[in-house]
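Omission of a single protein chain aside, the complex is shown with its protein chains in their original locations.
Moving on, here comes chain A:
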Amino acid sequence: MLLEVRDLKKVYEGRQRPVEAVRDLTFGLDAGDLVCLVGPSGCGKTTLLKCMAGLLAPTGGEVLLRDKRVTGPPPGMAVVFQEYGRSLFPWMSVRDNVELPLRNKGMPRRQRQELVAGALAAVGLADAHHAYPWQLSGGMQQRVAIARAVAYQPDVLLMDEPFAAVDAQTRADLEDLIRDLWRELGVTILFVTHDIDEAVYLGQRVIILSSSPTVVREVLDVDLPDQRDQLTTRSDSRFTELRSHVYAQIQAAKRESTVGSHDAARQTDLARQVLQ
């Protein structure tokens, strides 16, 4: 297994009392996977992702990348953050933004230039090399961040709700871009989102999380064809079934955290029935 999360637990030391954000998470990604993590709002998705990226130390459990324990940001990982406007260097051109991590690796110039040009072309920004990021639209800025991550040639690409802040049309384009990059470049992607449709549309597998304190509620294989597009896939009856199922699960997860578990069990049953 390429990336493994084992019994991960994260407790924040709050002012009055400790807050348990992530209780116990175990799952894994194989090379070439495209897995979506979906859960109710505030379920600790970002906490989980930061732990996986080595940006945050877990309270318990561990994250393994190629069987090596993650203690700090590992070299084989790239992260695309939600806040595209704050993750690109505003004082650098688009090209320099993409190139900086490669330069930092000590990669020779010729190879760097090839990778940068290739990555920018792959995200459809071949003619924006010299622009500053803030001269571009939000969607294009996120493309730059994706190009930077792709050029870095990571083993795993972690994406933290990358399209939450762009408009719906741009979002659809970016989703297709991710599918294309995944199929063409064979990167392994873990995509965190709160958008159920997005999770089902993008993922080969969807991991459904519970409300905080977070556990894995279900791992769902998405048995849709590899070739997906916004029109036919989204109107496919199987797509509708799957998204209804995930929706019911998330609703149940939310209810579970507010009402007793009896009601939640009923919701889970409902979710099962939807799938059958």
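The rule is simple: a contact is a pair of C-beta atoms (placed from the backbone, for glycine too) under 8 Å apart; a residue touches a chain by one contact, two chains touch by 3 or more; residues count from 1.
The working rule: contacts and distances are computed from a predicted model.
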Request  = Leaving aside the chains on screen, match the unshown one to its UniProt name from "Deoxyribonuclease HsdR", "ATP phosphoribosyltransferase regulatory subunit", "ABC transporter permease" or "Cytochrome c-type biogenesis protein CcmF".
outcome  = "ABC transporter permease"
Touching residue (missing chain; options A:18, A:32 or A:73) = A:73
Remark   = Of A:3, A:53, A:94 or A:190, the residue touching the omitted chain is A:53
Ask   = Among A:135, A:169 or A:230, which residue is in contact with the omitted chain in the full complex?
value = A:135
Remark   = Missing-chain contacts on chain A, rising order, are 50, 53-55, 72-73, 75, 77-79, 81, 83, 86-87, 89-92, 100-101, 104-105, 132, 134-135, 152
